[in-house]
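One chain of protein is taken out of this complex; the other chains stay put.
The block that comes next holds subunit A.
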Amino acid sequence: MEVRRIRARRLVLLVVLAGLGAIALVLAGTWQSARPLTDAQIEDAERQYAFALEDWEANGEQMVADCLEQQERESELTGGPVDFGCEQMGPPQEEWFFPQANELAQTFVPLLSSTATLLVLLVFAIGVTSTAAEMSSGSMSTWLTFVPQRMRVLFSKVGAAVLVGLPLTLLLVLVLVAGLVGVHAANDALGDLTGEVWTDVAWTVLRIVLLGGVVAGVGAALGVLLRHTGVALGVVLGYAVVVEAILGSLVTRLQPFLLRTTMTGWIEGGTSYWVNECTVTERGTECMGTEVPVSLLQSSLVLVVAVAVVLGVTALVFRRRDVG
(Lines give C-alpha, C1' and ligand atoms only; values in the text may rest on other atoms or scores of the structure.)
Protein backbone atom coordinates (compact mmCIF):
# COMPACT_ATOMS: atom_id res chain seq x y z
CA MET A 1 0.00 0.00 0.00
CA GLU A 2 2.86 2.38 0.89
CA VAL A 3 4.46 1.40 -2.41
CA ARG A 4 1.30 2.43 -4.27
CA ARG A 5 1.34 5.67 -2.33
CA ILE A 6 4.86 6.50 -3.53
CA ARG A 7 4.32 5.32 -7.06
CA ALA A 8 1.23 7.46 -7.39
CA ARG A 9 3.29 10.59 -6.81
CA ARG A 10 3.99 12.68 -9.90
CA LEU A 11 7.51 13.30 -8.68
CA VAL A 12 8.38 9.66 -9.24
CA LEU A 13 7.48 10.06 -12.89
CA LEU A 14 9.51 13.26 -13.08
CA VAL A 15 12.54 11.54 -11.56
CA VAL A 16 12.21 8.67 -14.02
CA LEU A 17 12.13 11.22 -16.84
CA ALA A 18 15.14 13.03 -15.35
CA GLY A 19 16.98 9.71 -15.14
CA LEU A 20 16.16 8.92 -18.75
CA GLY A 21 17.33 12.41 -19.72
CA ALA A 22 20.62 11.89 -17.91
CA ILE A 23 21.07 8.54 -19.63
CA ALA A 24 20.38 10.18 -23.00
CA LEU A 25 23.14 12.73 -22.31
CA VAL A 26 25.58 9.99 -21.32
CA LEU A 27 24.75 8.04 -24.47
CA ALA A 28 25.22 11.15 -26.60
CA GLY A 29 28.70 11.62 -25.11
CA THR A 30 29.46 7.93 -25.60
CA TRP A 31 28.32 8.14 -29.21
CA GLN A 32 30.95 10.82 -29.84
CA SER A 33 33.77 8.75 -28.37
CA ALA A 34 32.65 5.51 -30.06
CA ARG A 35 32.21 6.98 -33.52
CA PRO A 36 34.80 5.88 -36.17
CA LEU A 37 36.99 8.55 -37.80
CA THR A 38 35.50 10.38 -40.74
CA ASP A 39 37.29 10.58 -44.11
CA ALA A 40 38.26 14.18 -43.36
CA GLN A 41 39.68 13.18 -39.95
CA ILE A 42 41.64 10.32 -41.55
CA GLU A 43 43.00 12.64 -44.20
CA ASP A 44 44.02 15.15 -41.55
CA ALA A 45 45.66 12.45 -39.43
CA GLU A 46 47.64 11.17 -42.40
CA ARG A 47 48.83 14.69 -43.14
CA GLN A 48 49.90 15.20 -39.51
CA TYR A 49 51.71 11.86 -39.45
CA ALA A 50 53.58 12.61 -42.68
CA PHE A 51 54.63 16.00 -41.34
CA ALA A 52 55.88 14.52 -38.05
CA LEU A 53 57.77 11.76 -39.83
CA GLU A 54 59.41 14.22 -42.18
CA ASP A 55 60.38 16.39 -39.21
CA TRP A 56 61.91 13.39 -37.41
CA GLU A 57 63.90 12.29 -40.40
CA ALA A 58 65.26 15.80 -40.85
CA ASN A 59 65.86 16.73 -37.21
CA GLY A 60 65.64 13.52 -35.20
CA GLU A 61 69.34 13.11 -34.51
CA GLN A 62 69.63 16.73 -33.39
CA MET A 63 66.59 16.36 -31.09
CA VAL A 64 68.18 13.35 -29.36
CA ALA A 65 71.50 15.19 -29.05
CA ASP A 66 69.78 18.26 -27.53
CA CYS A 67 67.92 16.04 -25.10
CA LEU A 68 71.11 14.30 -23.96
CA GLU A 69 72.83 17.66 -23.50
CA GLN A 70 70.02 19.02 -21.33
CA GLN A 71 69.98 15.81 -19.34
CA GLU A 72 73.72 16.12 -18.68
CA ARG A 73 73.34 19.76 -17.60
CA GLU A 74 70.54 18.93 -15.18
CA SER A 75 72.57 16.08 -13.74
CA GLU A 76 75.47 18.41 -13.04
CA LEU A 77 73.20 20.96 -11.41
CA THR A 78 71.47 18.50 -9.11
CA GLY A 79 74.50 16.31 -8.45
CA GLY A 80 72.65 13.08 -9.12
CA PRO A 81 71.47 10.89 -11.95
CA VAL A 82 68.72 12.37 -14.15
CA ASP A 83 66.77 10.54 -16.84
CA PHE A 84 65.03 12.62 -19.50
CA GLY A 85 64.16 9.48 -21.48
CA CYS A 86 66.26 10.51 -24.47
CA GLU A 87 66.98 6.91 -25.34
CA GLN A 88 63.31 6.24 -25.91
CA MET A 89 63.02 8.95 -28.55
CA GLY A 90 62.27 7.58 -31.99
CA PRO A 91 60.30 8.13 -35.15
CA PRO A 92 56.54 8.87 -34.72
CA GLN A 93 54.22 5.89 -34.93
CA GLU A 94 51.23 5.96 -37.26
CA GLU A 95 48.72 4.87 -34.57
CA TRP A 96 49.50 7.95 -32.52
CA PHE A 97 47.66 9.98 -35.15
CA PHE A 98 44.73 7.60 -35.63
CA PRO A 99 42.96 7.39 -32.25
CA GLN A 100 40.94 4.23 -31.91
CA ALA A 101 37.27 4.49 -30.95
CA ASN A 102 36.56 3.34 -27.37
CA GLU A 103 35.40 -0.24 -27.43
CA LEU A 104 32.56 -1.18 -25.07
CA ALA A 105 34.34 -4.32 -23.88
CA GLN A 106 36.99 -2.12 -22.23
CA THR A 107 34.74 0.68 -20.96
CA PHE A 108 31.51 -1.09 -20.04
CA VAL A 109 31.93 -1.28 -16.24
CA PRO A 110 33.56 2.18 -15.84
CA LEU A 111 30.73 3.72 -17.90
CA LEU A 112 28.10 2.00 -15.76
CA SER A 113 29.86 3.01 -12.58
CA SER A 114 30.22 6.69 -13.45
CA THR A 115 26.59 7.03 -14.52
CA ALA A 116 25.23 4.98 -11.63
CA THR A 117 26.15 7.66 -9.09
CA LEU A 118 23.81 10.11 -10.79
CA LEU A 119 21.00 7.57 -11.11
CA VAL A 120 21.34 6.59 -7.47
CA LEU A 121 21.13 10.25 -6.45
CA LEU A 122 17.84 10.57 -8.32
CA VAL A 123 16.46 7.50 -6.56
CA PHE A 124 17.65 8.98 -3.26
CA ALA A 125 15.61 12.10 -4.03
CA ILE A 126 12.51 9.94 -4.46
CA GLY A 127 13.11 8.34 -1.08
CA VAL A 128 13.58 11.70 0.61
CA THR A 129 10.54 13.34 -0.89
CA SER A 130 8.28 10.33 -0.30
CA THR A 131 8.41 10.94 3.44
CA ALA A 132 9.47 14.59 3.69
CA ALA A 133 6.36 15.62 1.75
CA GLU A 134 4.23 13.77 4.28
CA MET A 135 6.02 15.40 7.19
CA SER A 136 5.88 18.93 5.80
CA SER A 137 2.30 18.69 4.50
CA GLY A 138 1.13 17.27 7.82
CA SER A 139 -0.34 14.15 6.24
CA MET A 140 1.95 12.14 8.54
CA SER A 141 -0.09 13.31 11.52
CA THR A 142 -3.27 12.21 9.73
CA TRP A 143 -1.59 8.89 9.05
CA LEU A 144 -0.59 8.47 12.70
CA THR A 145 -4.17 9.00 13.82
CA PHE A 146 -4.95 5.85 11.84
CA VAL A 147 -1.83 3.85 12.67
CA PRO A 148 -0.28 5.17 15.89
CA GLN A 149 2.54 2.61 16.02
CA ARG A 150 5.34 4.93 14.97
CA MET A 151 8.04 2.34 14.35
CA ARG A 152 5.65 0.37 12.18
CA VAL A 153 4.83 3.50 10.21
CA LEU A 154 8.50 4.50 9.88
CA PHE A 155 9.75 1.15 8.70
CA SER A 156 6.81 0.58 6.37
CA LYS A 157 7.66 3.86 4.67
CA VAL A 158 11.37 3.07 4.52
CA GLY A 159 10.56 -0.41 3.21
CA ALA A 160 8.24 1.03 0.60
CA ALA A 161 10.97 3.40 -0.59
CA VAL A 162 13.32 0.41 -0.92
CA LEU A 163 10.71 -1.53 -2.88
CA VAL A 164 10.22 1.42 -5.21
CA GLY A 165 13.94 2.18 -5.46
CA LEU A 166 14.94 -1.35 -6.51
CA PRO A 167 12.85 -1.70 -9.69
CA LEU A 168 13.31 1.95 -10.56
CA THR A 169 17.09 1.66 -10.44
CA LEU A 170 16.91 -1.62 -12.34
CA LEU A 171 14.81 0.03 -15.04
CA LEU A 172 17.20 2.95 -15.41
CA VAL A 173 20.31 0.76 -15.41
CA LEU A 174 18.84 -1.64 -17.97
CA VAL A 175 18.02 1.31 -20.21
CA LEU A 176 21.61 2.47 -19.78
CA VAL A 177 23.04 -0.98 -20.58
CA ALA A 178 20.82 -1.33 -23.65
CA GLY A 179 21.72 2.18 -24.75
CA LEU A 180 25.45 1.57 -24.37
CA VAL A 181 25.27 -1.66 -26.35
CA GLY A 182 23.15 0.02 -29.02
CA VAL A 183 25.44 3.05 -29.36
CA HIS A 184 28.59 0.92 -29.60
CA ALA A 185 26.99 -1.61 -31.96
CA ALA A 186 25.90 1.18 -34.28
CA ASN A 187 29.50 2.36 -34.41
CA ASP A 188 30.95 -1.12 -34.67
CA ALA A 189 32.78 -0.57 -31.39
CA LEU A 190 31.52 -3.38 -29.21
CA GLY A 191 34.90 -5.03 -28.98
CA ASP A 192 35.21 -8.53 -27.64
CA LEU A 193 32.25 -8.85 -25.30
CA THR A 194 33.25 -12.12 -23.71
CA GLY A 195 31.30 -14.04 -21.13
CA GLU A 196 33.68 -12.66 -18.53
CA VAL A 197 32.78 -9.09 -19.49
CA TRP A 198 29.07 -9.86 -19.29
CA THR A 199 29.54 -11.50 -15.90
CA ASP A 200 31.29 -8.35 -14.66
CA VAL A 201 28.50 -6.23 -16.07
CA ALA A 202 25.81 -8.42 -14.47
CA TRP A 203 27.43 -8.17 -11.03
CA THR A 204 27.86 -4.42 -11.44
CA VAL A 205 24.21 -4.00 -12.42
CA LEU A 206 23.13 -6.09 -9.43
CA ARG A 207 25.21 -4.00 -7.04
CA ILE A 208 23.92 -0.74 -8.53
CA VAL A 209 20.32 -1.92 -8.16
CA LEU A 210 20.88 -2.97 -4.54
CA LEU A 211 22.53 0.37 -3.85
CA GLY A 212 19.55 2.16 -5.43
CA GLY A 213 17.16 0.34 -3.10
CA VAL A 214 19.26 1.04 -0.01
CA VAL A 215 19.75 4.68 -0.92
CA ALA A 216 16.00 5.13 -1.48
CA GLY A 217 15.37 3.70 2.01
CA VAL A 218 18.01 5.95 3.56
CA GLY A 219 16.43 8.89 1.74
CA ALA A 220 13.03 8.01 3.21
CA ALA A 221 14.54 7.87 6.70
CA LEU A 222 16.25 11.23 6.20
CA GLY A 223 12.95 12.67 4.96
CA VAL A 224 11.32 11.67 8.26
CA LEU A 225 14.28 12.94 10.28
CA LEU A 226 14.64 16.32 8.56
CA ARG A 227 10.97 16.80 7.59
CA HIS A 228 11.55 18.88 4.44
CA THR A 229 12.84 17.72 1.06
CA GLY A 230 14.85 20.92 0.64
CA VAL A 231 16.44 20.61 4.07
CA ALA A 232 17.31 16.94 3.51
CA LEU A 233 18.86 17.58 0.10
CA GLY A 234 20.65 20.63 1.54
CA VAL A 235 22.12 18.56 4.37
CA VAL A 236 23.31 15.95 1.89
CA LEU A 237 24.83 18.64 -0.33
CA GLY A 238 26.49 20.25 2.68
CA TYR A 239 27.86 16.87 3.74
CA ALA A 240 29.19 16.29 0.22
CA VAL A 241 31.01 19.63 0.22
CA VAL A 242 32.28 19.73 3.80
CA VAL A 243 33.06 16.09 4.53
CA GLU A 244 33.53 14.41 1.15
CA ALA A 245 35.32 17.26 -0.64
CA ILE A 246 37.07 19.43 1.96
CA LEU A 247 37.70 17.14 4.94
CA GLY A 248 38.29 14.18 2.64
CA SER A 249 41.14 15.93 0.88
CA LEU A 250 42.61 17.37 4.10
CA VAL A 251 42.44 14.23 6.22
CA THR A 252 43.79 11.26 4.26
CA ARG A 253 42.66 8.80 6.93
CA LEU A 254 39.05 9.59 6.07
CA GLN A 255 39.45 8.38 2.48
CA PRO A 256 38.37 4.75 2.97
CA PHE A 257 35.28 5.90 4.90
CA LEU A 258 34.09 8.53 2.44
CA LEU A 259 30.82 7.83 0.68
CA ARG A 260 32.30 8.32 -2.76
CA THR A 261 35.03 5.75 -2.05
CA THR A 262 32.49 3.43 -0.49
CA MET A 263 29.99 3.74 -3.31
CA THR A 264 32.64 3.24 -5.99
CA GLY A 265 34.07 0.31 -4.07
CA TRP A 266 30.63 -1.25 -3.81
CA ILE A 267 29.65 -0.67 -7.44
CA GLU A 268 32.96 -1.75 -8.98
CA GLY A 269 33.61 -4.58 -6.55
CA GLY A 270 36.56 -2.77 -4.97
CA THR A 271 38.45 0.43 -5.64
CA SER A 272 41.51 2.30 -4.53
CA TYR A 273 42.60 5.73 -3.48
CA TRP A 274 45.94 7.51 -3.59
CA VAL A 275 47.92 8.70 -0.63
CA ASN A 276 50.78 11.15 -1.12
CA GLU A 277 53.73 10.51 1.17
CA CYS A 278 56.10 13.46 1.15
CA THR A 279 59.64 13.57 2.54
CA VAL A 280 62.03 16.48 2.81
CA THR A 281 65.47 15.81 1.26
CA GLU A 282 68.46 17.99 0.33
CA ARG A 283 66.84 18.46 -3.04
CA GLY A 284 63.58 19.70 -1.51
CA THR A 285 60.27 18.03 -0.75
CA GLU A 286 59.70 14.83 -2.64
CA CYS A 287 56.27 13.26 -2.76
CA MET A 288 55.44 9.75 -3.79
CA GLY A 289 51.91 8.59 -4.48
CA THR A 290 50.87 5.24 -3.04
CA GLU A 291 47.73 3.45 -4.19
CA VAL A 292 45.72 1.96 -1.32
CA PRO A 293 43.20 -0.72 -2.28
CA VAL A 294 39.68 -0.76 -0.83
CA SER A 295 37.97 -4.14 -0.97
CA LEU A 296 34.34 -4.88 -1.70
CA LEU A 297 33.97 -6.21 1.84
CA GLN A 298 35.32 -3.01 3.34
CA SER A 299 32.98 -0.90 1.21
CA SER A 300 30.04 -3.12 2.20
CA LEU A 301 30.81 -2.78 5.89
CA VAL A 302 31.07 1.02 5.72
CA LEU A 303 27.80 1.10 3.80
CA VAL A 304 26.02 -1.11 6.34
CA VAL A 305 27.26 0.98 9.27
CA ALA A 306 26.23 4.25 7.57
CA VAL A 307 22.75 2.91 6.83
CA ALA A 308 22.37 1.57 10.39
CA VAL A 309 23.37 4.94 11.86
CA VAL A 310 20.85 6.89 9.74
CA LEU A 311 18.03 4.43 10.47
CA GLY A 312 18.88 4.24 14.16
CA VAL A 313 18.99 8.00 14.67
CA THR A 314 15.77 8.45 12.71
CA ALA A 315 13.99 5.75 14.73
CA LEU A 316 15.14 7.25 18.05
CA VAL A 317 14.06 10.76 17.07
CA PHE A 318 10.77 9.81 15.42
CA ARG A 319 9.79 7.60 18.35
CA ARG A 320 9.55 10.55 20.73
CA ARG A 321 9.21 13.62 18.56
CA ASP A 322 6.04 15.70 18.52
CA VAL A 323 4.44 15.46 15.10
CA GLY A 324 2.91 18.62 13.71
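Here is the rule we go by: a contact is a pair of C-beta atoms (placed from the backbone, for glycine too) under 8 Å apart; a residue touches a chain by one contact, two chains touch by 3 or more; residues count from 1.
Basically, contacts and distances are computed from a predicted model.
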Identity of the absent chain, which is to be given by its UniProt protein name, from "Energy-coupling factor transport system ATP-binding protein", "3-oxoacyl-[acyl-carrier-protein] synthase II", "ABC transporter" or "Dihydroxyacetone kinase-like protein": "ABC transporter"
Hidden partner chain, touching residue among A:93, A:142 or A:249: A:142
Interface residues of subunit A (partner: the chain not displayed): 1, 4-5, 8-10, 133-134, 137-139, 141-149, 320, 322-324
